[in-house]
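Note that this complex is displayed minus one protein chain, with the remaining chains in position.
Think of it as A, B and C in the order they're written, each chain with its own count starting at 1.
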Amino acid sequence: MYSEVVMDHFKNPRNVGEIDGADGVGEVGNPACGDIMAFYIKVKDNVLEDVKFKTFGCGAAIAVSSMVSEMAIGKTLDEAMKITNKSVIDALNGLPKKKHHCSNLGADALHRAIEDYRAKQRGNHYEKPADGPEVCSCPVCDVNDPEEAPYCKAACERPQK
Amino acid sequence: MYSEVVMDHFKNPRNVGEIDGADGVGEVGNPACGDIMAFYIKVKDNVLEDVKFKTFGCGAAIAVSSMVSEMAIGKTLDEAMKITNKSVIDALNGLPKKKHHCSNLGADALHRAIEDYRAKQRGNHYEKPADGPEVCSCPVCDVNDPEEAPYCKAACERPQK
Amino acid sequence: MKIINMDHVAASPILPEVADAMIPFLKEKYGNPSSMHSLGEEVTEAMDEAREKIAALINATPEEIVFTSGGTEANNWALKGIMQAGRSRGNHLITSSIEHFSIMHAIKALEKMGMEVTRLPVDKYGMVDPDDVRKAITPQTVLISVMHANNEIGSIQPIAEIGRIARENNIPFHTDAVATTGVIPVDVNSLNIDLLSLAANPFYGPHGVGALYIRRGVRISPLIDGGIQEGGRRAGTENILGIVGMGKAAEIAARDMDARLAHLQPLRDRLLKSIPEAIEEVYPVGHPTERLPGNVSVTVRYVEGESMLLFLDMEGIKIASGSACISRSLKVSHVMLAMGIDAGTAQGSLLFTLGVDNTDEDVDDVLRLLPPIVQKLRDMSPLYKRTAKKA
Partner (left out) sequence: MKIINMDHVAASPILPEVADAMIPFLKEKYGNPSSMHSLGEEVTEAMDEAREKIAALINATPEEIVFTSGGTEANNWALKGIMQAGRSRGNHLITSSIEHFSIMHAIKALEKMGMEVTRLPVDKYGMVDPDDVRKAITPQTVLISVMHANNEIGSIQPIAEIGRIARENNIPFHTDAVATTGVIPVDVNSLNIDLLSLAANPFYGPHGVGALYIRRGVRISPLIDGGIQEGGRRAGTENILGIVGMGKAAEIAARDMDARLAHLQPLRDRLLKSIPEAIEEVYPVGHPTERLPGNVSVTVRYVEGESMLLFLDMEGIKIASGSACISRSLKVSHVMLAMGIDAGTAQGSLLFTLGVDNTDEDVDDVLRLLPPIVQKLRDMSPLYKRTAKKA
């Protein structure tokens, strides 16, 4: 099911852990959803000097976290904010379609860590967006009761359903 | 599907043919139904001295005709009138349930030949009953549109349908 | 005794290559494609491969193929699923009067639920007139279903034209292609087909497995709800063995189609020509040229089909018949009646369906063995002497 790159990152995830005194922390998901990712960043001269993560989730979630951390390290904050869903999936050599939501979470969590850092820089407290149940259940497209899965409705809306 | 006795009578039907100057002739069925049986009888001293038949129909119809003819020869008319559906089937060592209508026809045709003989004796013309479409289609029990097969409704009416 | 199977419509032998492809899934490869672990993966791959081969056979994409338990389920699903999905748009359905029972009875069930049905007539060759389709369309029409070919009479319908009319009117077009898929070229695009039912056995796959092709964009409700196998469209753990066999059979059908046609058509044509020459008052049934390659359908007057079939069976020749005695419902074939063949004549139906395993010698045997059987039965028939041309 998973590509070799995914399995490699799943088996040997890079940059697992927390950063003591991180410059920014971002978290997304909740256990009911099956995926939680927490990202910790160290910033120097507007560059991500270090990125670490902890993830509760499926194989894809772990691989995505690992890949996001690798992609982010060494990037400027602006560059890191441009890491997208799609670029993570591409770097992983693809993910099964039903797992695409997990990769969304990876980029989101990193971005939140960066927002957190920026808010602190501005002296604000970064307001973490509320994760409604929609973040939780991204169904397979073609699942037979799509009405229960509002979050992916748009993504899955193909002419035949 | 058919018993050995049925196959034997089908392969080597007894008493096939017509009787020139028969004392009675009985026919039942029509080609649209898939079975027509014509019985010819020769009567002496109230006994069926000879019985012959011609049959258009399935294997069971031919075997039934043959068996009816064998059972009838040598019987008194009253005895022959008692040959039933069930006794023919038993003599054939059973028939598939869906073929039970064919055996009905065999006894019917013989009985009509006897009625014909008796009518002639009385100087009447024997009025052959009209064969409506109900005589035609006896369905398998359990067939999924029984409403189209009125004739066997009673026979097939089992609690589960 | 030598067995000559000329009843391929009922049962085509599974090809040895197909059996060989299936055997690993009887033994070591027993996974479930729904599993997340590696046992499931090898089976998923095999199913994907089968899906690709079926898709290739009819020029569809793999996502448009949904596996079913056979042609009957595919037909039931297409009709019930489209009518249900289209309820808000209308309740009218157009079909022909010569469809297989799995269409005919599914439609009866729909009628009981309030659907309106137009059953188009056929001509003496069993052909639907596309113009009749056009005329039958109403604003309530949500589905047109006309079979590709009926194996009982062999006639191949003008479905490209019917599909074109359906498309012009924006109505989904379904065809029961159980008798044709893998047998003659079937291209869902050039034939303008939106839904197509197929089964594996007619192209030498196993019994009890088939598929429904659903063109991308066509809305259909499930017939069998449950897990999200088959993309949520058809629930239930898949008949993996059957699907693998069907896939292999599809691959071979595509590869060998031309050779099979070249082999079958001359055998068919010889039988169609020689039986009526050898036996008087035998009439061909169906279209003379627009015809399934292995289909030889005739009626023999004054004799009933089952009795001929049983005598042929004793000689090792296996065939079918549309007679009432043979049909398990004890009714004469509605297909022949729709063509205007009277019920009595239809009782004498003989149906030879040839396949890859038949030879010229098989045809010789039929031509040698059939005439005395017919004569024996005619001599026993109360109809023969009375009405036959010669006594």
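Simple rule for what comes next: a residue touches a chain if its C-beta (ideal position, glycine included) is under 8 Å from a C-beta of that chain, and two chains touch if they have at least 3 such contacts.
From a predicted model like this one, the values you see are computed outputs, not experimental measurements.
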item: Hidden-chain contact residue, picked from the options C:G126, C:G182, C:G242 or C:G294; value: C:G242
item: From C:P222, C:G247 or C:G344, residue that would touch the chain that is not displayed; value: C:P222
item: Among A:I19, A:I62 or A:L77, the residue in touch with the chain that has been omitted; value: A:I62
item: Touching the absent chain when the full complex is considered, from C:M36, C:A160 or C:A262; value: C:M36
item: Chain A, residues in touch with the chain not shown (by the definition above); value: 10-11, 13, 16, 27, 30-38, 54-62, 98-99, 101-102, 136-140, 143-145, 148-149
item: Missing-partner contacts on chain C, residue numbers; value: 3, 5, 7, 10-14, 16, 19, 22-23, 26-27, 30-32, 34-40, 43, 68-73, 75-76, 100-106, 108-109, 199, 201, 206-209, 221-228, 235-243, 306, 309-310, 312-313, 318-321, 326, 328-329
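Definition applied: only the chains that are shown with their structure count from here on.
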item: Rounded Å distance between chain A and chain C, as computed from the means of their C-alpha atoms; value: 52
item: Separation of mean Cα positions, chain B and chain A [Å, integer]; value: 82
item: Chain centre separation in whole Å, for chain C relative to chain B (CA means); value: 36
item: Multi-partner residues of chain B (each touching 2 or more other chains); value: none
